[in-house]
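Apart from one protein chain that is not included, each protein chain of the complex appears where it belongs.
Each chain carries a letter (A, B and C) given by its place in the written order, and its residues are counted from 1.
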Amino acid sequence: MTAFEPLFVPESLLDAVSDRAWLEAMLEVESALAQAEAAAGVVPPEAAAAIAEHCRAELHDFGTLLEQGRTVGNPAEPLVRALRMAVDRDAAGYVHLGATSQDVMDTAAMLVARRALDLVLAELDRVAAGLAGLAEKHRSTPMVARTLLQQAVPTTFGCKAAGWLVAVLEAQRRLEEVQTERLAAQLGGAAGTLAPLGQSGTEVLRLFADEVELAEPVLPWHTNRTRVADLGGALDLTAGALAKIGLDLVLLAQTEVAEIREGQAGGSSTLPHKRNPVRSTLARACARLASGHTAMLSSALVHEHERAAGAWHAEWVALSGALAYTGGAAAAIGDAVETLEIDVERMRRNLELTDGLILAERIAIMLGGVDAHEIVREAAIDAESSGRTFEEVLRADERVELSDEVLADALDPTTYLGSAEAFVDRALAQYRGSRPEGS
Amino acid sequence: MTAFEPLFVPESLLDAVSDRAWLEAMLEVESALAQAEAAAGVVPPEAAAAIAEHCRAELHDFGTLLEQGRTVGNPAEPLVRALRMAVDRDAAGYVHLGATSQDVMDTAAMLVARRALDLVLAELDRVAAGLAGLAEKHRSTPMVARTLLQQAVPTTFGCKAAGWLVAVLEAQRRLEEVQTERLAAQLGGAAGTLAPLGQSGTEVLRLFADEVELAEPVLPWHTNRTRVADLGGALDLTAGALAKIGLDLVLLAQTEVAEIREGQAGGSSTLPHKRNPVRSTLARACARLASGHTAMLSSALVHEHERAAGAWHAEWVALSGALAYTGGAAAAIGDAVETLEIDVERMRRNLELTDGLILAERIAIMLGGVDAHEIVREAAIDAESSGRTFEEVLRADERVELSDEVLADALDPTTYLGSAEAFVDRALAQYRGSRPEGS
Amino acid sequence: MTAFEPLFVPESLLDAVSDRAWLEAMLEVESALAQAEAAAGVVPPEAAAAIAEHCRAELHDFGTLLEQGRTVGNPAEPLVRALRMAVDRDAAGYVHLGATSQDVMDTAAMLVARRALDLVLAELDRVAAGLAGLAEKHRSTPMVARTLLQQAVPTTFGCKAAGWLVAVLEAQRRLEEVQTERLAAQLGGAAGTLAPLGQSGTEVLRLFADEVELAEPVLPWHTNRTRVADLGGALDLTAGALAKIGLDLVLLAQTEVAEIREGQAGGSSTLPHKRNPVRSTLARACARLASGHTAMLSSALVHEHERAAGAWHAEWVALSGALAYTGGAAAAIGDAVETLEIDVERMRRNLELTDGLILAERIAIMLGGVDAHEIVREAAIDAESSGRTFEEVLRADERVELSDEVLADALDPTTYLGSAEAFVDRALAQYRGSRPEGS
Partner (left out) sequence: MTAFEPLFVPESLLDAVSDRAWLEAMLEVESALAQAEAAAGVVPPEAAAAIAEHCRAELHDFGTLLEQGRTVGNPAEPLVRALRMAVDRDAAGYVHLGATSQDVMDTAAMLVARRALDLVLAELDRVAAGLAGLAEKHRSTPMVARTLLQQAVPTTFGCKAAGWLVAVLEAQRRLEEVQTERLAAQLGGAAGTLAPLGQSGTEVLRLFADEVELAEPVLPWHTNRTRVADLGGALDLTAGALAKIGLDLVLLAQTEVAEIREGQAGGSSTLPHKRNPVRSTLARACARLASGHTAMLSSALVHEHERAAGAWHAEWVALSGALAYTGGAAAAIGDAVETLEIDVERMRRNLELTDGLILAERIAIMLGGVDAHEIVREAAIDAESSGRTFEEVLRADERVELSDEVLADALDPTTYLGSAEAFVDRALAQYRGSRPEGS
């Protein structure tokens, strides 16, 4: 099945959720299990060593395991059989000891997730660095803020970038929390009691978690999928934060707005003049796909008894896709942000488009009193219909007791920025605080 | 990225939504366009022939097109460039004439969908045939019906199978309607006006639709995605109908119920005695994945202006997945149904589990009157707590004016089947009516 | 719980899915059942008449039924008890004869849906009439088409409105199909066999369906929810088609684009000058809410055995919300379209914004040959960077062998409309064909 992958997702991230990556993770689980059991004295060290030797990806083929897995419903069972056949008779009985297929798949999923998250987080670092740069450079670059897509009041482009940045930092922090605290080893045996390990069950669990460098869970979580859902939720959040940036970029790049342009803007098969915001577009597509996949994780939260008949199996595809497409969105936004062309002059011209109307709030506040809002509203309508400027109409209104000079100053958008720059500083402080020292 | 495909989806269906299938469909579009334009006199026949000659899949590589497509956001633009380079100078200007990338991608998507639907429908035929066979064979096989998973009243296994069958037939009919009426050619040019074709636009559209054997739309549908959503809706419906069967099978196969068993029941990596309902399990997983993908299609319904910046691009992955996983669910249920082992004896024993309580409704109706429900409810509770049988309690209750013989007959579950068999006949009539004659 | 209803949904539609509407529908079901059973000779006519007399909404309270329903999981059971208490002893035994709570709830849901759909369809009529009017009036009004939110090529506003219209007509047709063919009576008794009705089951089913004027199903559909999902799918489609219009309107109303304005544009609590596209905004919010509710219907497709333990119960809220919010979206778009202010002059000015670049495709086609696309692309870039007009650059390029006059004509956007007007005519023909004659 085609997933149009190279169009959407960086190669390194595709690798991290590939057949090969899953196979390697599954093999790492089997090997780590044997090591942990050797350390616990449940398995002879030689058997553990023999098992580890056969846990190399080049000795197995994931496609074949999937084919064979059709009869049992997962690729772990054929892998276990293959390992048992491969090692010598003495070690065979120690392969996968006390574990079940789900232990292998779940722990492997966490290993795949941990590594893919490293790549996603690295892309987000790139996004955050780019946005922090924009916020700093354009801390005081005036532009218009838009609400319900109507020009509202002045702001700065730095403040806008700071808003994007804070969302990305929040998403990143959540991803890091999940990566550190919620990715856990799974080891419960056939149904969560680790019965074959007798009294050593919890010790092996601890050693196993150490071995794969994942958190040790209080209980096996074979049908408590809150960990998987937490991961899905964090990815969904991230995809949303990135999609918001993509949407704003697409809107700012509109021909009629033209305040930004993607440095790698794309051509068209038909229209020679087009410079399309392709990175933002692909980021938005990726974010949709990511959210679609995290929704599958969420809807698979409810597992039956000690192993789900279907909800579990659907997680693997959903998890791979959620990781890859979130990373794809981050990479595309990273590209867009790093090469973004800002048209400061156009931002200034757009601020003047309404001929002062975007300062209407300021005038109303200066007038004060209960009628101020209405006086200004009438002036705005008058200006629109009469052809006179907003300034002229205000001057002519005797209720407006402001000198011409005061009025002219008040209609300068670049002096009505409020806390925009202070907010940029706060966002940058948060950004710097989130970096390890010296980085 | 791994999608665990061989585990879930039959190879033929994977092929139908593969890189190759998409590439072939895109090439068919370019070729058909040139033919249609030749027929309309817009393109010289020789140019059309030259173009067709280069529209062979072995001359192109989809992966490369996707890589190249990253800069423009789709693989159609690089394909067009490649074709223009490949044909001689005279024909080059006629490649993709008047069309845009979206025309290629959308029409190709419809072609991919049409072919994949053939395979999905064939799998559903197999499911329907299997269910019709079960309904017919077990028309009068008594079993218990369960509501809120509690034993309720008797029914027949044929009636249960008939219920599954009718849902499948309804889903199939909807898929066929969509395949016939809603899969349409897309040709609008850069933004839906077909301007480069001058006065020939609508004629070329008609000829092009004929050439690709898809419906001719009233208008180009580049940003009217109701066709895609209709397809998604029909697939979602189908996945749901199949998941319901899978769920019922899993429930019936429970150790404690044991009324059915999958003929190809699967083993376990750990538990030597297990015979897992793997086909139903995989069907349920596939149905979840299918619904997840159709949800992405639905959420991408809302496109901006004359081409969406992201919503469109997300459709390709979603469509491929929706088709493949729906087919995977159908195939798995088909396997399960064809090899299903029915334990008629166990169904009979389960009918007796409550010692007559599942006939409580019948007794209440026979008693009649406003207190009947309450009399029977008390007897049911009494029977449960006292250790006496329901029959004994009823006999001892002087308000129950039924002779012992009448009561005994009334407590025979096999004579309280109502219209179960009539419903089987109605479902089978619908099934037969849905087949082409002679099939 | 607040649902902010008066903000989003017209009162008539809120009424159609209100407590009262559900109660009336449930009572209609009980009454119709008694009538049907009287007609089939299963119930004495006097009992049926007595039952009907108590099936009046003013005699019951839905809130109370819901409170009482907490112990059984639905409000139908307490209603049945209330009816049995209310009628005299002779009739009591005939209340709800052979039926189960789900029969009442499912058939009532269909009745509620049928009536609410009438209102939704009426709102869509208003939308379609408005759009048809716009398409006709602005059949030849030139405006720019935008792809990926970049100016692409000329089109007409009529053609854009025609695109919206066709999507609405398709959604409307699908809703009508569902309303006519898929809304069906549900009557199966405790578990779908109608056992209490003995041999009269299917006859009563037929008479009951006639009585409530809903389709007669082949089988009871208590756990075959394809009908409900079909309804959900059609509503989702409709919401999507409306949201697309809302999105385009919001984009066209942007300060920098300003091609349309809502006639009832809204003010702001803060900004005296704002004229917000409030109807489009609320339509988009409603469409989101509608899709959210239809997704709940879709995800509840999979029911266990003969009655679901939860999936069924979730449908009632989801159905009411899906109907109401879809109608809310239609009403808001209807308002927006009916009062839409079109700024034809601004459309014209926006066409000139790129100084001819949106005719680049046309020039390339006129040049012909394999280099044409590249020649024009270079000229477009040159024009952008040099400050010269696109026309000047083209004139200066010796590869462009077009006379000044021909070039000037070619750069007139109003003469490059292709089939835009023909498509308007096709859409209007479809619109007129979809109306009953004489309307």
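Definition applied: a residue touches a chain if its C-beta (ideal position, glycine included) is under 8 Å from a C-beta of that chain, and two chains touch if they have at least 3 such contacts.
Everything numeric here is computed off the predicted structure, so don't read it as measured data.
Remark: the absent chain touches shown chains A, B, C in the intact complex. Which of B:R20, B:R206 or B:R275 touches the hidden chain is settled by the complete complex: it is B:R275. Residue in contact with the omitted chain (choice from A:A49, A:A129, A:A258 or A:I365): A:I365.
Only one of the listed residues, C:G69, C:G133 or C:G198, touches the absent chain: C:G69.
The chain not shown here is touched by just one of B:Q151, B:Q264, B:T339 or B:T389, and that residue is B:Q151. When the whole complex is considered, the residue among A:L59, A:A195, A:V344 or A:A396 that touches the unshown chain is A:A195.
The set of chain A residues touching the chain not shown comprises 73, 84, 89, 92-93, 100, 145-149, 152-155, 159-160, 162-164, 166-167, 170-171, 174, 189-199, 201-202, 205, 218-221, 223-227, 229-230, 233-234, 236-237, 240-241, 243-244, 247-248, 251, 287, 291, 295, 298-299, 301-309, 361-362, 365, 368-370, 372, 416-420, 422-423, 426-427, 430. Mapped onto chain B, the interface with the missing chain covers residues 144, 146-153, 250-251, 253-257, 267-268, 270-278, 281, 299, 350, 353-354, 357-358, 360-361, 364, 373-374, 376-377, 379-380, 390.
Think of the hidden chain as still there; on chain C it touches residues 1-9, 14, 17-19, 21-22, 62-63, 66-67, 69-77, 80-81, 96, 99-101, 104, 189-190, 243, 246, 250, 264, 266-271, 276-278, 280-289, 291-293, 295-296, 299-300, 309-314, 316-318, 320-321, 324.
Simple rule for what comes next: only the chains that are shown with their structure count from here on.
Computed from the mean C-alpha positions, the centre of chain A lies at a distance of 32 Å from the centre of chain B. Chain B and chain C have centres, each the mean of its CA atoms, that are 24 Å apart. Annotation for chain A: residues touching 2 or more other chains are 250, 267-268, 270-271, 276-278, 281, 299.
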